[in-house]
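Structure in structure tokens, see below.
Only a single protein chain was left out; the remaining protein chains are all shown in position.
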Amino acid sequence: MKRVPLYAAALGFIVFAGFPFYWMFITAFKQNRDLYVGAFDTRHVPWIFNDPPTLEHVRLLFGQTDFLRWVANTLLVIVAVVIITVALAVPAGYSLARLVGRWGGRLGMGIFFTYLIPPTLLFIPFSRVIALLGLQNSLGALILVYPTITVPFCTWLVMGFVRSVPWDIEEQAMIDGYSRLAVIIRIAPRLILPGILTVVVFTFTLVMQEFVYALTFISSVDRMTVSLGVPIALVRGDVYHWGSLMAAALFTSIPLAILYNLFIDRFIQGFTMGAVKG
Amino acid sequence: MKFADREDLLGAAMLGPALAYVILLVGVPFVLAIMLSFSSATAGSLTLTWVGFHNYSTILADPIFLRALRNTAIVTIGSQVLVIVLATAAAQVFRAAFHGKRAARFVLLLPWAVPVSLAAIAWTWIFDSTFSVINWTLRVTGLLHGWLYWLGEPGLALFAIIIVQAWRIFPFATVIVLAGLSSIPQDVVEASIVDGAGFWRRLFKVELPLLLPVIAVAVLFGVVYTATDLGVVYILTGGGPANTTHVLPTLAFQRGVLGADLGQGAAIAVFLVPFLIVVAVLMLRVARRTEVGAGGIGAR
Partner (left out) sequence: MSETSAGVEIRQLHKRFKGGDHDAVDGVDLSIRDGELLVLLGPSGCGKTTLLRMIAGLEHPSAGEIYIAGRRVDQDVPPRARGIAMVFQSYALYPHRTVSGNIAFPLEAAHLPRAVIAEKVRWAAELFGIAGYLDRYPRQLSGGERQRVALCRAVVRDPQVFLLDEPLANLDAKLRNTARDELKRFQRQIKRTTVYVTHDQVEAMGLGDRIAVMDRGKVRQVGTPHEVYEDPVDTFVATFLGQPPMNLVEQPGGGGRTLLGFRPEHLLPSDHFGDREPLHPIPLIVRRVEYLGSDRYVYGTVEFAPDATVIAKLPANIGRAIPEEEGGRLDFAVPERALCHFDAQTGARVRR
């Protein structure tokens, strides 16, 4: 490609992808009198700071809303779901790749396909199950249900990862004096550590992003997660505080985006299911 | 042989918990969803009364449902067409080396990384009836003389929903296509250059055909993510104005959860299943096709 069209095209995609984030940023730090000028007024340019930036919205977000509470709730759910997912998906993925034999691949595919069954199909039966278990309006409901999304995908991810790790080091350890089980407990985790890390990050990002189940099961504002509380409950009276809202969206997005950048290639290996030769 | 050396027993013991969890918390609820759709269950009571196809006949006679079904198809197809075009083009740009590519990639991935609900709330602000920066920009550039109530008119609102869905999925599709591009054997591409193929011929005659399975995978995931998404429509329009922009998930939520009519909500959600079956079958075909060429799923 020629240079100029290349940069122009790249710029176009970046503007399209990044524009809402620029808008979050400028909204989060604008003074209210700069912010709430109707778009009818073509003399007032909304794209720039017409008045000096302010930390007022940020102060409001951290001082007078439940935002930090939601962050704490989200982190709690993340820790629990990560533990459950790692405990279930890592052994299962290893087993499918190394122990189950030739059915492993198909069984793994079967488990992976359950990832396609969406929350919007399951939230109705779940609302009943959760009520039966007495978990409605509690973080426990989210901790129970979120692994239904992470376990299938992560089992598949780990299976693919373990397959790509040469077998011979584990076999060597069996010859050197370890039982199969001892190899699994003491040797294999070191070898598949990057795969486990990918599972942790995937689970982290998923819990940060999930909205449907949180919306269905959580009704009290003080038990919400970030992705639910910010769009649903960050309203005082019936007035949207766009400055604080956008600040919350921005602060949540940035760490997620950094994690995504580091791990995107590993996630993608899971999604492409061998349609791409690695 | 002892347990510690029995691969079959160890394999079962390690796979068992995950399998049991998936069966119990995905398989059973899936079946339950179908059963509920044939019942008159409400959120308050625990009884399941069999009502046959009553829920289905009710919603099929309901113009709001039919509209939601149509909207789901329009949004899914419309956004995925956009995604294919954008992702294929973006992949061509981002495979090249240029200054600031790392930063550009970071920005490109933002829409996919951000939680759906937060992206949707940002877009709600962007499409605001009074403060829409889009309207301001269109007016200043002279493209707009009247006023666009983005989320207030059914047609415009659907268009806005399509834009947001395409915006959030195309980065994901781009990365998948990029992964596909990097796996095209370089010698095939070089051979086509030696054979005298230019950029466009190479793109359409050599690379895109080789990329087809990968693009298919990206689109299939895109279909699932769009057709089953609740967040974007729920936050952007809430199904309004006047229930004209509902999609299946938002309507199922409104009837099943807010309206406490689990049976009808389940019946609405069940209409997502055909989408999913089509996707699953196509994915299996893609996987099998590549299995022949690549020597197995996940083969290296």
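Order as written gives the chain letters A and B; numbering starts at 1 within each chain.
In this section, a contact is a pair of C-beta atoms (placed from the backbone, for glycine too) under 8 Å apart; a residue touches a chain by one contact, two chains touch by 3 or more.
What you see is a predicted model, and the numbers here were worked out from it, not measured in a lab.
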Given A:30, A:163 or A:180, the one touching the chain that is not displayed: A:180
In chain A, positions touching the absent partner: 101-102, 166, 168-169, 171-180, 187, 190-191
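The rule is simple: only the chains that are shown with their structure count from here on.
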Complex contact set, residues of chain B against chain A: 2-8, 10-12, 14-15, 17-19, 21-22, 25-27, 29-30, 32-33, 36, 41, 43, 46, 86, 89-90, 92-94, 96, 98, 104-123, 125-126, 130-133, 135-137, 139-140, 147, 167, 170-171, 175-176, 179-180, 183, 199, 213-214, 216-218, 221, 224, 228-231, 234-235, 248-249, 252-253, 256-257, 262, 265-266, 269-270, 272-273, 276, 279-280, 283-284, 286-287, 290-291, 294, 296-300
Contact set on chain A toward chain B in their complex: 1, 3, 6-7, 9-10, 13-14, 16-18, 20-21, 23-24, 27, 35-40, 42, 46-47, 87-89, 91-92, 94-96, 98-101, 105, 107, 109, 111, 113-114, 116-129, 131-132, 144-145, 147-148, 151-152, 155, 159-160, 163-164, 179-182, 184, 205, 208-212, 215-216, 226-228, 230-232, 240, 242, 245-246, 248-249, 252-253, 256-257, 259-261, 264-265, 268-269, 271-278
